[in-house]
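Let me begin by presenting the structure, written as structure tokens, before commenting on it.
Apart from one protein chain that is not included, each protein chain of the complex appears where it belongs.
Order of writing sets the chain letters: A, B and C. Residues in each chain are counted from 1.
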């Protein structure tokens, strides 16, 4: 339990990989917001499987059906419920795994926690498929934020050690099928993925997301900081192993004189010359772009035989995972990371503290 | 607002650097737990300033006074309130900073968010001093967990690029004045800190924390995962820029065959041969040690003149920060990171879901 | 926003009267619980409209479809999502009400709060129809509680001033079409309802709910008391105007010597001779039956012409509400009140504090 989160804008995600459907309820969306469902579909398409060589061939229609919360495409203040019917499920692939937990999957921990009652067909509630409702909610949030001048985009930073280069506009990457800034580096990443696939292996990578146009003053000190919230949202994406903001782990090797972002006036506004702080100071947004990087482990499902245990018999065992799986989930994770950023920011914007301050604030 | 967190064990931290006092209320502690206040004091001493060359000379008595919640040193089920009286405050050091935000501090964002009403003397509610109540709460949590067979310890992983080596028992580091496993590397770190201090500069670093003896089944999928919770707690510590679990960012460069932790039976228990997953699979603890690393930026307060702005006049300005500050806060951050780990684990252990799962309660 | 509630067992309700569907997500249900859907349907049928003279003729199939969370009828630990497709909607009845708020309905306040974007067709998210998902969730909770020895039942206490009498077993009422203990009094209530209907008017009443078999120790002091929680759940039912526990408002006219429930040993257990405290002392259950009474106002939709305002023109206006409505919603509210009781108790039972206390969990 805890498939719901958010203080003012609260997202509740339901469904298992092989249940009748999956979906989301978003409670607390501002009313009067037009939601362009084609744009939503386009966004969700970015994480959809089966589109190319590096993703699983399972085809998802992933057609989100609006059950409630919209009237003529506009939010009415009531909870927005979205449902995706499940189809194309091949449960038999997973039956023999019941007692043979896949290494680095949730099979073992879920089996223990839920005393054997967990629905692990296709990964159940732990499946990457559950990021579809997350992306739906993120798409909705992004449209609302965009109307307020906030644009969020992510790119693949690195796959299998191959790093993207900083070229072009940062936000241009999100439009691409393979979302990198430098397509040449992107080609090398694709090659690395293909090489892993040929080896019945998988690779990981890093996604960077930025939010532009974020006003000063979102977030709170201590437990309510934007980093606390952003990481709370982002770790909901399966396979995330690390998160950093601004200079991140590299900051640990910098000196203060190098890392400090000095202030300067720019067109009457306070700016920093550098952005090692990633747009967040003391948990509160500074008006500079919010920058987060998220590390993904290599897909745990690989074609090779692996050691595991037989839980029923209490013995060591060998396992070959059937079905086909993404040799690298990083490209499909890009919109998920955007979604996490969008939801964290929208939730913060809808908080009383923020409007209390900004709105513009009360004059008293 | 949001200086409180926790679902079942809820911590509320109050105080500003220069208010009359600082402290904490912990609501939801299990009853009947003896709290050894000498042990608490010893733990809090590990983060206390003024003890040595690398920390600020401000002396804190930091004597925590129990206001409520303990009867004869034993938790009685009512909220535990702890108060530290403030003393030795030199507010004049900060007066001139009112309109001159220190680079990479919360001065600017807090001033905007709180419309000029924020108490920024000594950093106010954003001060590192507020980690004292966090450590108090962590010390309490650690004692309770220790009684349940869970031991938590952290060490300095790296400072200024100098890395610790893996020697001895991991938990041995926490007992040391300079908590590293390899004292020789520790010497080099100290030298790097001293060099920065001589340069009127500062350095950052990385802390690694581990929890041993954690049972299988803590945490929940998706937003309730242990990573979500641990990072939510840990980002409450000032200066944290990144968090990773298990192999962390390095996982992004590994192949699945290398990263996957294969299962094996060991004395009738399911174990993994490696621990790249850092003791958490699908958000739920696996029974292997929980491993988190936390990156700290270099102390933003440095002795050098820095560029900033004058908020009152809307112009660029020069700033020299008076007072004396830690050239490196990493050593003092070590117990803070342990506290975050302890609180996240205790909160998860006290959740209904966990006991519900266990079918049986904790073994004590 | 705030159509979700619960700490450990969290219910999120979605849908508007005339949206595509309505439903619920329940997050945090214990796993391994078999849910008998026929029993659920039977329970939901008790609040379904159109069954008799005193309820609206709109027929609801109200067939709840399980979208997720059950595997072969057993809870698997993942959120349980239930969906009811909407049908038989006659929106035209409500179109002309857009600017003419119905007295004592939410039309006016919702219109202001949601800036005119609220979906008020059929009452929208404020419709009594939204108690169907509440009853679904309550039916699920009741089955789980029943397995733990807790039985919950309600009855009509009073309608239009006609009071039920205490006869038979209290729980026998819930099985009846018209749930009173004394059928003769029930006849008088029905007559009062019919009389109101003939007058194009409506009547209110009081529902009493009890939970038998509740263990000692559920609930917390102060804000976490069972009364706080029970009333928080129960006020989600439309038309509730008051709530009382045990002797309730009558306690205000009793003397302490009369009201105090003295303790006595009974078969080795501590009991009270009377139950003016309604099974709750200091917010915590005492082991005696939990007793709550809930007052319902008369249905605000009546056939008579009423005064209102025209919001568009800013003038006074006359309104005749079309469609047909329950002259008394009390009979259909009975299962809703049971649902609120069941959900509050299950949430409390699943809390860490409870199991923590028990030292021992449920026996299953």
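FYI, contacts are C-beta pairs under 8 Å (C-beta built on N, C-alpha and C of every residue); 3 or more make two chains touch, one makes a residue touch a chain.
Computed from a predicted model, the values in this text were never measured in an experiment.
Contact with the omitted chain, checked across B:65, B:165, B:273 or B:318, is made by B:65.
Set against the missing chain, the residues B:81, B:222, B:236 or B:309 yield one that touches it, B:81. Not every partner is drawn; the one left out touches chain B at residues 1-4, 8-10, 12-16, 19-23, 25, 27-29, 31-32, 65-69, 71, 74-81, 83, 110, 113-119, 124-125.
Residues of chain A in contact with the chain left out of this view: 7-8, 28, 30-31, 78, 221, 349-356, 359-364. Although one chain is hidden here, its contacts on chain C can still be listed: residues 1-5, 13, 101, 103-106, 108-110, 112-115, 125-126, 130, 158-161, 196, 199, 201-206, 216-217, 220-225, 227-229, 231-233, 235-236, 238, 240-249, 251-265, 268, 270, 272-273, 276-278, 281-286, 295-302, 304, 306-309, 311, 314-316, 353, 357, 359.
Criterion: only the chains that are shown with their structure count from here on.
After Cα superposition, the angle needed to carry chain B onto chain C is 180 degrees, rounded to a multiple of 5.
One inter-chain figure worth recording: chain B and chain C are separated by 45 Å, centre to centre, where each centre is the mean of the chain's CA atoms. Of all residues in chain C, those touching 2 or more other chains are 8, 28, 31, 78, listed in ascending order.
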